[in-house]
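Each remark here refers to the structure printed beneath this line.
One protein chain is absent from this view; the other protein chains keep their places.
Letters are used for the chains, namely A and B, taken in the order the chains are written, and counting of residues starts over at 1 for each.
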Amino acid sequence: MSVRRIETSPRFSEAVVHNGVVYLSGQVPEEGSLRDAKTQMESILSQIDGLLARAGSNKSHLLSATVYLTSFDSYSAMNEAWEAWLPPGSAPARATIGNVTLAKKEWLIEIMVSAAVL
Amino acid sequence: MSVRRIETSPRFSEAVVHNGVVYLSGQVPEEGSLRDAKTQMESILSQIDGLLARAGSNKSHLLSATVYLTSFDSYSAMNEAWEAWLPPGSAPARATIGNVTLAKKEWLIEIMVSAAVL
Partner (left out) sequence: MSVRRIETSPRFSEAVVHNGVVYLSGQVPEEGSLRDAKTQMESILSQIDGLLARAGSNKSHLLSATVYLTSFDSYSAMNEAWEAWLPPGSAPARATIGNVTLAKKEWLIEIMVSAAVL
C-alpha cells in the first residue's frame, strides 16, 4: 500500500501509483504543439502514454478520464484523436466539460486520467 | 486486479470496474427528460442506478461524486432530487461546479460518480 510518485515537483507529481491504480496529473500540450486542438491532443496523448509506461501501465488499462475543454469548438478534434488513440474495447469512463480556463492561454485541452497498474 | 468494462464504445465505457471500485462516465439526461433540472436529475439518477446494478454495486456504496452544472440556477432542484434519492447515511464525497458547458446545449447537469463494489 505504499505510494510511488513520478516526476515530483513542489507543486504536483506527474503520476502517483497506489494500490494498483495510477493517477496522472492533468496533461496539457507541450510547447511547440499548440497550433490547433488536434496537435494539442496528440501531444497530450503522447505524454499520457509515456507516464503510463513509467507507472507500469498503458492505455489499454485506463479506468477514468476527465476532459477539460476551453470550448466545445475543440470537441470533434479531441474525440477524433482520442478514438484513434484508444485500443478497441478499452475506453475508460469519461466526462467532458467545457468553458473552463487553463493555466496558459494557449492551452485548449487538459486531460486527467487514472489507470490500472497490473 | 483485472478490469471489467460495461457498455464500451470507441469513445468511453459507461462503467469500469477495477479492484473493488466502479467508475462511471459522466451521466447526462436521456432524450425525453430534458424539460427542467428536476426531470434531468431524475433521468441521471436512474441511469446511475442501472449502471451501478450492472457493476454489482448500488447507491448505498457511493464513494465520490462530481456534479457539473451549466448554472447554479439548477442547484436547488439538483440537491432536492439528489437528497431524495440517497439512502440515509450513505452520501458520497461531493464537489459541485457551475458555469460549465456540456456536449449538448439542452443538458443542464452532468454527474460523475465512483462506488464500492462489494
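Remarks
Criterion: contacts are C-beta pairs under 8 Å (C-beta built on N, C-alpha and C of every residue); 3 or more make two chains touch, one makes a residue touch a chain.
As the structure is a prediction and not an experimental result, all values here were calculated from the model.
Within the whole complex, the absent chain has one touching residue among B:21, B:37, B:51 or B:111, and that is B:21.
Not every partner is drawn; the one left out touches subunit B at residues 19-21, 61-66, 71-72, 75, 79, 82-83, 86, 88-100, 114, 116, 118. Touch with the hidden chain on the side of subunit A covers residues 1, 3, 5, 8-16, 18-19, 23-26, 66, 68, 97, 99-103, 110, 112, 114.
Everything below uses one rule, namely that only the chains that are shown with their structure count from here on.
Rounded to whole angstrom units, the spacing between the C-alpha centres of subunit A and subunit B is 21.
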